[in-house]
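Missing here: one protein chain of the complex. Every other protein chain is in place.
By written order: A and B. Residues from 1 in each chain.
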Amino acid sequence: MLVYKSNQKRRLKSSVNWTACIPLAAIIGVFWVYAATAQTPAPTPEPLTPDKVQENVAALKVGLDTIWVVIASFLVFFMNAGFALVESGFCRRKNAVNILTKNLIVFAIATIAYWAIGFGFMYGDSGGNTFIGLKGFFLSGADNSPATLDAYKGDFPGLSWTGVPLEAKFLFQLVFAGTAATIVSGAVAERIKFVSFLIFSFLLVGISYSITGHWIWGGGWLSKVGFFDFAGSTVVHSAGGWAALIGAAILGARHGRYGEDGKNRAIPGHSMSLATLGCLILWLGWFGFNPGSTMAADGRLISHIALTTNMGASAGGIAATIVAWFYLGKPDLSMIVNGILAGLVSVTASCAWITLPSSIIIGAIGGIIVVFAVGFFDSLKIDDPVGATSVHLVCGIWGTLAVGLFAVGQTADIGGGYILQAGAGPKAGLFFGGGFDQVVAQLIGIASVGGFTVAFSFIAWYVISLITGGIRVEPEEEFKGLDISEHGMEAYSGFSKESE
Amino acid sequence: MLVYKSNQKRRLKSSVNWTACIPLAAIIGVFWVYAATAQTPAPTPEPLTPDKVQENVAALKVGLDTIWVVIASFLVFFMNAGFALVESGFCRRKNAVNILTKNLIVFAIATIAYWAIGFGFMYGDSGGNTFIGLKGFFLSGADNSPATLDAYKGDFPGLSWTGVPLEAKFLFQLVFAGTAATIVSGAVAERIKFVSFLIFSFLLVGISYSITGHWIWGGGWLSKVGFFDFAGSTVVHSAGGWAALIGAAILGARHGRYGEDGKNRAIPGHSMSLATLGCLILWLGWFGFNPGSTMAADGRLISHIALTTNMGASAGGIAATIVAWFYLGKPDLSMIVNGILAGLVSVTASCAWITLPSSIIIGAIGGIIVVFAVGFFDSLKIDDPVGATSVHLVCGIWGTLAVGLFAVGQTADIGGGYILQAGAGPKAGLFFGGGFDQVVAQLIGIASVGGFTVAFSFIAWYVISLITGGIRVEPEEEFKGLDISEHGMEAYSGFSKESE
Partner (left out) sequence: MLVYKSNQKRRLKSSVNWTACIPLAAIIGVFWVYAATAQTPAPTPEPLTPDKVQENVAALKVGLDTIWVVIASFLVFFMNAGFALVESGFCRRKNAVNILTKNLIVFAIATIAYWAIGFGFMYGDSGGNTFIGLKGFFLSGADNSPATLDAYKGDFPGLSWTGVPLEAKFLFQLVFAGTAATIVSGAVAERIKFVSFLIFSFLLVGISYSITGHWIWGGGWLSKVGFFDFAGSTVVHSAGGWAALIGAAILGARHGRYGEDGKNRAIPGHSMSLATLGCLILWLGWFGFNPGSTMAADGRLISHIALTTNMGASAGGIAATIVAWFYLGKPDLSMIVNGILAGLVSVTASCAWITLPSSIIIGAIGGIIVVFAVGFFDSLKIDDPVGATSVHLVCGIWGTLAVGLFAVGQTADIGGGYILQAGAGPKAGLFFGGGFDQVVAQLIGIASVGGFTVAFSFIAWYVISLITGGIRVEPEEEFKGLDISEHGMEAYSGFSKESE
């Protein structure tokens, strides 16, 4: 207590050093300038014609479409917070700083990677090939490679060219690309080297994600075989999921996860409140992810997609609750979180082309699958601390396939007499009288994106391992926790630790 | 440390099992398909007429209105996160998982309940009665029960039919319905059986909320007696609050809350940071809740409502701070949180029909009331761990009544010379020269919704008690905490516990 005694007295004294700043205030007077500003005269209005008014209407429509795309981008951006919380909440206290740092910086890296190369690969003019875009790097293609403007309309037949500015579309695509990298973050948590993860994120976003994305949304070959993925069950989620799986498999399990005896020992996460908040933020973000993929303020389509998205999440959450209750004996919160996310991933590919009851079925199946997928990967001793592989890979595949099963077809009623996208979108699915055509197209897409991403990830992790001297931290570092070893700090100062 | 030794070496080896995946990559070539896609020829434009252009303007207006409703819905949806954080933050660590789980799954349940039956009861064609809607279940009524379309315009005279699609309106109404259930969650926290709560939520949203909602917003009898509730002080908050009160009363207090000696012993919550974040999320969500209730992108009305909402919150927070400071001796954070929420609830009914100074008065009174209401319920030994009853029920009633006191009337200036809704809305309130007419109408609404909800809740809790063998967990479970007993997990692994 004694040390405080003079502190109180020094308070005013300490400010004396700063009084020197006061004279600055006097400077103000010196710059007091009265200058008249020129008034722009009001232009004389021309007589209006219907064509002129229609021009204003068109400009307004572009403004409205852009506002929608931009706001949807913000919502998807916010998913970074959701992933950060779910992933750190599901991991241990001693690795919290590491996971948070990864999730914070990964979007910054994705921004640079996607701006410099990814967007060009994904939506740039390919010069006739259907594998990869080759222009528009550094977002430079706007005026000298018209195909950039053209190709990145995306391949949603029936959605007319929206006129949304290039930069708005880039922003929306960027936040999607960022999502792919965050999926990996969870699966490799608690044992990967920080620098190895950063390099992989750059490569995944800049190269692999963008190439397979080109196939589907950039006018590439998969779009030409009739493969459909509205908002990215494959483009984003299963692509990120495959990369996550390979990462988790190469890294090996966390120490102690599968004991000497081979028994599965769950490692509880350090904050269920963070994880739950993260789940709700992701749910919110998905309202940008799916409805935003319309890329235009089409009210009826946006409303329908918002509802199928919400139905998928709800059904996934309820299904996972029930399954966990029966299968694990308790309504396990982490399973419910993953069930909701599973439902969301599952409806992502089909959300614009299915009825509400279908979205409930698709979401519920996703919520059931995810519980068993977690068990399945454990049986393979592939240690995914947050279940990212089960959620994004397995349900991403399921969701992509669901287009082939549940799509109502290009001229059918989507509910209440609406035909949302006349003459556009996938063919009717198997359960809606369309036979196996669309199923086959979907399987082609699932396999090819999977194959490419797996191969790419293998090579990338291997190369990175050479560069960074292995991709896994030392055992002692893992034991101490990555927060101390990688970042030199702890997440929760002032809270005493539970002995492990 | 020894156990780690071979782990490092196994890292690359462990990946060998997965090299089998690589051949998948080869599959890509097989599906390499070059197919030309048909180009849609540009349609020859017809000559434009003013009527044709006006059609485009109208379509654009529907688009804009829908975007607004949808975005407002997202904000209200996010309130689920706010409630989850406020409620769990105000409760004990040992029950955190339970409360988070309730708040996470309750919206999923509300989604199904409101889709299957609630929306039909609330906005469906009633066939002439003014008590309950009878069509539009499973959102099926769009084409065969025109009154669904008609009735759910809501009963805000002066707001013209907006043309917002049915599914957008359903989404907006759904997120409101979900709110009602989350209110109950807080009041019954720390001792209710998980399954009992889930069933009650389903019934509240699907039946009681929707029926009383029909009376007010669905064209039912209360709307015909001149009762007004713009955004739900009664429809949502006091209805949820009555259900919460009955639940808390039936359950009885948490063990130790009112000691053997009858003394009130406060049980501190486990995370003020979660509670504060939750409060700010709720404040944000309210910007969707109140301004979104315009159901149309009416800029002037939306701006005014956003301001009255914000004034109410601010005044409520400041008033509660001051009152708590004088009355409790300290500026108690939990009181400030509840003061802000109280201010928000208080202006919800009247936000579109009052001046800014009125909104400050209404919010401030709400912030004062809530501090004393917390004390009042404690004196009755009704244990509401988070103060939900004080906030939502008491201030919901106050806010509803405030319409009768502060409404400017249908032709009066709302500030700055605006007449926001000429010829529409409630009559002038008592303090604005309108006499007691509107006060009486408001009292009728408060009493009737209260009476119905109380009766319904009693019956519902009783029936649920029979089904689930009582609605309260066993004393040992309560002592251990619901996280372990109901969910088999803890919220904060790695943090050592404070001895109680």
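Assorted remarks:
Please note the rule applied: contacts are C-beta pairs under 8 Å (C-beta built on N, C-alpha and C of every residue); 3 or more make two chains touch, one makes a residue touch a chain.
Remember, it's a predicted structure, so these values are computed and weren't measured experimentally.
Only one of A:F137, A:F170 or A:W353 touches the chain withheld from this view, namely A:F170. In the complete complex, the residue from A:T66, A:S196 or A:S223 that touches the missing chain is A:T66. Check B:G118, B:G178 or B:G269 against the missing chain and you find that the one touching it is B:G269.
Interface residues of chain A with the unshown chain, by the touch rule above, are 1, 3-5, 7-8, 10-12, 14-15, 17-19, 21-22, 24-28, 31-37, 48-50, 52-53, 56-57, 60, 62-67, 70-71, 73-74, 77-78, 80-81, 84-85, 88, 96-97, 100-101, 103-105, 107-109, 111-112, 115, 138-140, 142-143, 164-168, 170-171, 174, 194, 271, 274, 486-497. Taking the complete complex into account, residues 50-51, 53-54, 57, 60-61, 64, 67-68, 71, 75, 92-94, 130, 221, 223-225, 246, 249-252, 255-256, 260, 268-273, 276-277, 279-281, 283-284, 287, 291, 297-300, 302-304, 306-307, 310-311, 313-315, 317-318, 321, 328-334, 336-337, 340, 356-357, 360, 415-417, 444, 447-448, 450-452, 454-455, 458, 465, 470-472, 474-476, 478-479, 492, 495-499 of chain B touch the chain not shown.
Here is the rule we go by: only the chains that are shown with their structure count from here on.
Between chain A and chain B the centroid-to-centroid distance comes to 27 Å (mean Cα coordinates, whole Å).
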